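Taking it in order: structure first as structure tokens, then the write-up.
A single protein chain has been omitted; all remaining protein chains appear in their positions.
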Amino acid sequence: MNAIIVSTLLGVVMMFSGILLKNKSLLKYIAIGGLLLLLVANFCQTYGCYTIVVNSHDLLRFQKFGLFFNSIAIAATLIYVILSGKDIETAGNYPAEYFALLFFVLCGVSILCGFNSLLMLFLGIEILSIPLYILTGSDKRNLKSNEASLKYFLMGAFTAGIMLMGIALIYGATGTFGIVSPSIITAPNGAVSAPKASFLEIAGLLLLFVSMCFKVSAAPFHFWTPDVYDGAPSVFTSFMATIVKAAGFFAFIRLLEGQSAILGPTWKILLSFVIIATLLVGNITAVFQQSVKRMLAYSSIAQAGFMLFALYAANDVAKEGILLYATAYSLATIGIFAVLIKMKDYTLDGFNGLAKTEPVLALTTTICLLSLSGIPLTAGFFAKYYMLASVIKTGSGLWLVIIAVLFAAVSVYYYFRVIQSMYFKEGVAETSEITGGFKAGLIFVAALIVLIGVLPSVLLNYFYF
Amino acid sequence: MPIQYYIYLCLALFSIGIIGALTRRNVIVVFMCIELMFNAVNLLLVAFSKMHLGMAAISDKASTVGTDGQLFVFFIMVVAAAEVSVGLAIIVMLFRNTHSVDINFLNRLKN
Amino acid sequence: MSKLVYLIPLFPLLGFLINGLGRKSLSKSLIGIIGSGAILASFVVSVLVFFDVKANGASVITLFNFISIKSLVIPFAFQVDQLSALFLLIITGVGFLIHLYSTAYMHEEEPQHFGRYFAYLNLFVFSMLLLVLGANYVIMFIGWEGVGLCSYLLIGFWFKNNDYNYAAKKAFVMNRIGDLGFLLAVFWLIFKLGTATYSDVFAHVGNLTAFDISAITLLLFVGAMGKSAQIPLYTWLPDAMAGPTPVSALIHAATMVTAGIYMIARSNILYTMAPSTQTVVAVVGLATAIFAATIAIKQNDIKKVLAYSTVSQLGYMFLGLGVGAYTGAVFHVMTHAFFKALLFLGAGSVIHAMHHEQDIRKMGGLKKFMPITHITFLLACLAIAGIPPFSGFFSKDEILMAALAKNPIYYYLGLGGALMTAFYMFRLYTLTFLGGFRGTHEQEHHLHESPSAMTIPLIVLAILSVVGGWVGIPELFAKDSHSLEHFLAPIFAGSAAIAEQHHVEASQEWIYLIGSTVLIVAVIFWAISSYKKYQPTTEENTGIAKVLENKWYVDELYDTVIVNPLNALGGFFKNFVEKNVIDAGVNGVGKLVGYGSRQMRLLQSGQVGNYLLIMVLAIVVFVLVWFNDITIMSYLNRIFKMA
Amino acid sequence: MIPLLLILIPLLSGLAVFLLKDSPSTKAFALVSSLATLVLSLMAVFTKGALTYDAAWLPGLGSRFSLLQDGMSKMLCLLTAISFPVVFAATYKNVYQRSAAFYGLMLLTQAGLLGVFLASDALLFYFFWELALIPVYFLCSIWGGEKRIAVTFKFFVYTFIGSLLMLVGLLYVYAQTPDHSFAMQSFFHANLDAHQQNAVFALFFIAFAIKMPIFPFHTWQPDAYEQSPTATTMILSGVMVKMGIFAVIRWLVPMVPLGVHAHTNFVVTLSVIGMIYASLIAIRQDDIKRLIAYSSIAHIGLMCAAIFVQNQIGLEGVMIQMFNHGINVIGLWIVADVIEQQLGTRKFSELGGLAQKAPVLAILFVVMALANVALPLTNAFVGEFLMFNGLFQYNVWIAAIAGISIILAAVYTLNMIQKIFYGNTVEKTVQAVEVSANVQWVLSILVIIVLVMGVYPQPMLDLTKDTVTAIFANR
Partner (left out) sequence: MSTTEILFFFLSAMAIFSAIMVLISKNPIYSVLWLVVTFFAISGHYILLNAQFLAIVNIIVYAGAIMVLFLFVIMLMNLNQQHEPQKGLWMKLAGVISGGCFMMVLVSLVRQAVDLKSKEALTFGGDIGLIKNLGRVLFSDYVVPFEITSVLFLSAMVGAIVLGKKD
């Protein structure tokens, strides 16, 4: 609850500071301070120190898992602002408003971290999405940005309709918006009989599932992702592709956590189909992209395929893993995007020879890319490790894991193309001005990736179910 | 009224909305069709709400079961209003740049 | 004294190292002294060992464990017994003479190559000594491959000439084919008996089945085929003439080719227990003897003739082994070592004098220019032709008599070969030394007798060629006069105990002896008379002569049947399978991904309508999949039934 | 402590080199570091018994930072430790752009290799397995030949697919371990039925087969060897391919004995086909590097077959051959590098008569080449003798067919000697000169190792005895 309130307030503060402040470059520091405050507030709640108590009548229920995830999202945002804060200021004419919108998104994230009712899910997703529609279109003179914004909006609204239909059907079947499935029947003698769900409920869940698939860009509902990520100003793509997407995943898992019992065996088949389709589309299509930005968009689809394993496995390892995956993926993607924004040319050729002109940038980007490909000693490895381990732990789906692993090998192809450009190809990569602070930030991100890659317990030890 | 009738009606409206979104090229009309979908859901929610109330009222005359369904409709309307304002803003912005609201022209981003 | 046996291979090894490493800094004479001296030292020790063995019997000296693992122990050990002692003497003795001869023969070489030459030579002797001394098949194999290597190095000594290199390579590869057989036999032994040490193997030979023994002996014989140039692996030996002539002498007389004989003699118990293999050995040996003899008749290169004669003589030795006349075979090895070394060195002397002219059609009448060479060569020819009382007579006779006892056909064919031998040897002798000189005037002008370093070995060998056979005078002539047989008896005792003895009646033996000698003498006179007036013609040979001149086209046959197909297969693998199958498969996956990528990009059409359409269709499919069993299908069925 | 230091020294010095400026001192630094590793590994060799190190690492996952240095890993660590100074010394004259990065990556590779040979925790093993690969990828891609990027990438993806499958296998076994731990002993006692063992076997074996490489997974190898900078190629073929063999012995055989047993026929047949196939291709090669590469494939095929026949004699042979093949092939590469550096060509058709110009090189090379054909009294003979022996005990015909490769090896090796060194000089070799002293020294050292190991291999056999005994004690 702390995070929701504080982030809302901070959003308002940002709006006002936009009016009050003459020097716009101070905004960034206010945002950083705000995020730190937010982080502290969230930590307070995680460890039992409630500053603000609001009775949400069980519409929201914060558990450690969710709060911890929220902390990660906030911390990721912090890193994102530190690295790209300057670029947010230059993305359009309304920097204060952009910062405010980012805080509103965080509010949505916080809601998604604790929702206990489909109503809150719906509201959270809308609060998350609406600022993003705006941010996507923030480069107002750019037709691509406009187009991306409209596409995102139309498809988002359409999916919202689907989601609402799903919610309505579930409501029709169960008479409640709570997400704990009431269908598990406990007989008077204590014996738990197999839950029996009505068709309506299952159809509703299916529609919900579809709409969540859309949010996390799982195939075949991923179509918006490449276009929107490509068209949006890079700095916001970075945000969308990482924090927002991770929040979507978290909501997804939370939503379906307890439902697998009523979903039945067909559910796994369907999910594996979605996983394979996602991996296929993401990885294969990314192979021939010339624009690094678009490649990253497809790569985010591919990564989503991996994250869906957590849903498939639905066990403790999976929950632990999705946390790590979200962290690893966000860190790496934020790092790469931070560099990408500095590039004059977003195509692969634009990266040619970066290692010579900006060795630090090249090195950190390389570490990020290695992490995305899941090479050991980077955080990405343990992320993938947990995902695979969680599925294997269920005792089935070995074939799925093998397919995933083969696609991971394909993913190496396009990630390493960037490395090849930077290190092995001749050229003069043009960048905008790189400050020492920016480099330091990048090095920090890279170091964090390696640290988690060597000792994931650093992250996971703070986390107990 | 049998609840199925309401469900059929709502599904019909919802599907008409979907068909509209799929077949029209004018962004605004597409958007309106999406609003139609929302409304179909709203009606369905109200019908369900009354269905649950009806079932609960058999045993408890003063039951308030189903209130949440109607409140949900309220929230949907709120969200829809917010979405419409943003959506129309986006459409206006696009129109300013392209002087068109044709959805088929939205194809700079592809492949 | 036997304790010092390790010195025997050590001296040549040291010689090899000193000459090899110091070839640039040492002077030629020093190199020669070191090279020859090392062998001389070995020879001295060998003599001591020989008498020690004669007095005290056999012993095994273990130096260290070469390989020692749980299931297999292979000690680096030396077998000092009658057989190895005899071979030591032959190798080091003849070897020393050849070394001595080489100091003069190779004197024109640069010091560096001179040093290299002697290093190789020493290494050759070292390997052969190892082969002979080894107390198990693995150490024997070390020497076995070692001589192969050295022959390779020496045949290709003049490495600038690529033909020589090919010959060297051919020798090595042919040897390797045989070596594989040898190796498999060793594996078989280790597999069945857990050891490769002679004493253990021979002691436990009873544990082997008949099939095992046959297989092992046959495989060993394959090894012997390669090393001792038997059909079908003999073609390398004539080509090996590419090396310097003393090397040929070394290969053909003292070392290398006798290895096969040694090995079979060493394993005589196994062979005696495998009669079928013995038959194979005898037949192959006989076939080789005759086959090579036919080729030798039409060769014009002095060394080639000698080379084929070696192949032929080796055939005889295998015939001897095949019919169980182990002593005879070993005896022939010894006498053959003497006269063949002599022949080669004599040929070397001629070539030296003729300035590296090797074609006998361009020689003739050298008798008056090179008296010592001529006399010694003649003696050697007589020895090889088997004229009593020269050494060759006794050894060849022993083999032939054993063959007669076993199967008369062996004898008659063998005798035919012997007649051919006499014919081509004296053809060679006549063309070289008799008649008039057919070379250029310049050559005639320079003709001279060789220096003493070359003639002394000739003389020594000539003496040995004459008297060498007297250690094995048959029972027929005098009772208990076959001292060699008595000396070697402990080695072949095991075989003698099992083998059934065939004996030819003494009277019969006399008839055969005299008859054969008369025939041989007749052939010799025929050969001399027909080639005395020889004038070179430009006419090409036709018919069978042409086939013989071209060595029955065996090399060509091998090329077509084995070499070329393998090459083609390699090329096929390299150019087709590797690129178009395996790599194409790998790249194909990559291409498939690329193709998929390009196609899948098109799905991302950029049209919102399409996106939404796909989403809706996907939802429909999902619902259908999810409820496939119960609802949808039955409902749809009902609709279709109504309609 | 020694095992830990063995990893740490190259790792830390590797990272430190990155910070140095490109100057001659980087070479010296790298050389000194690698010599320190050599001294350490020699100390390990002369220490009795297995060395271990153990520290907490990932408590939640049941993985520990545990190292085990038994006979086999002592030997392979020694090989690794010898090869790096040898490679550095032999290529001392080569000039690399960005040399600090080059030597840093080389040392990191060494750390990875040593880690692979030392790890006794499956996850740790996997880590080092990858750590050894990544620096090599950069080494080959930056300093390699013309087609380096594509070729190296193929190599990388190939091996990466393998290691990912191995990861799946690891996780699969992990899920079946009684105590949910990655420790080696837990892995060896995982509850796997025959069917599961087959699956695990397939997952692991593909990874190892690609690394070794075994026909038909070998096509990355000749290209990679050809295109890599020679220093890297030496490491690749001398040490890195041993990773696959090592892993089979260390992990696969004890872990899934039933799976190994079930696939024996298949793998042995594949290996033997590969031997003949690679040998035949080698005969037709016109490029030194490719020839050595194919020859290496043939030799590795033999080693793989000898592991899978599963008898002690064969395994002992594999042990000693791992070391010896490393030494020999590095020697061959050094010569190949010298020739390429000096004459600018690797084609036999453009070479010849080099023995006249560089007799010392010729002699040293011939010894190396003879070791390559496993001539007795060279080191390779012992290993091949034992391995063929093992193969023979498995099946006579297989051994006989595999034996053909001995003959073919002689053919292509002698071809190579002849075409490079013998005959008359040609256009490119007229100007050739004798190689530099450092190469002579390095090659001489290798030749001495070749001969000593060939004459007296017993110490090496004793060294690895414990590993072999342990493997066969388990059944």
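Just so it is clear, A, B, C and D label the chains in written order, and each chain counts residues from 1 on its own.
We adopt the following convention: a residue touches a chain if its C-beta (ideal position, glycine included) is under 8 Å from a C-beta of that chain, and two chains touch if they have at least 3 such contacts.
This is a predicted model, so every value here is computed, not measured.
For the chain that does not appear, the touching partners among the shown chains are A, B, C.
Only one of A:Ile88, A:Met120, A:Ile179 or A:Val405 touches the chain withheld from this view, namely A:Met120. Touching the omitted chain from subunit C are residues 609, 613, 616-617, 619-620, 623-624, 627, 630-632, 634-636.
As for the chain not pictured, it touches subunit A at residues 4, 8, 11-12, 15, 54-57, 59-60, 92-94, 97, 100-101, 104, 107, 111, 119-120, 123, 126-127, 130-131, 133-134, 137-138, 140, 173, 198-200, 203.
Counting the whole complex, the residues of subunit B in touch with the unshown chain are 1-9, 11-20, 22-26, 28-29, 31-33, 35-36, 39, 42-43, 46-51, 53-55, 57, 64-68, 70-71, 73-75, 77-86, 88-93, 95-96, 101-102, 104.
In this section, only the chains that are shown with their structure count from here on.
More C-beta pairs in contact connect the chains of A-B than those of the other pair, out of A-C and A-B. Distance between subunit B and subunit D, defined via averaged C-alpha coordinates, is recorded as 66 Å. Here the CA centre of subunit A is 27 Å from the CA centre of subunit B. Averaging Cα coordinates per chain places subunit C and subunit D 36 Å apart. Looking at subunit C, residues 601, 604, 606, 608, 612 sit in touch with two or more other chains.
The residues of subunit A that reach two or more other chains are 151, 154, 158, 226-227, 413, listed in rising order.
Every residue of subunit D that touches subunit C in the complex is listed here, in rising order: 154, 158, 216, 218-220, 277, 280-285, 312-313, 316, 353, 355-356, 359, 370, 375-377, 381-382, 385-386, 388-389, 392-393, 396, 399-400, 403-404, 406-407, 410-411, 414-415, 418, 421-424, 456-458, 461, 465, 468-469. Residues 151, 154-155, 158-159, 162, 199, 202-203, 206-207, 210, 214, 220-221, 223-224, 226-227, 266-267, 269-270, 273, 280-281, 284-288, 410, 413 of subunit A are the ones touching subunit C in the complex.
Contact residues on subunit C toward subunit B in their complex (touch as defined above): 601-602, 604-609, 612-613, 616.
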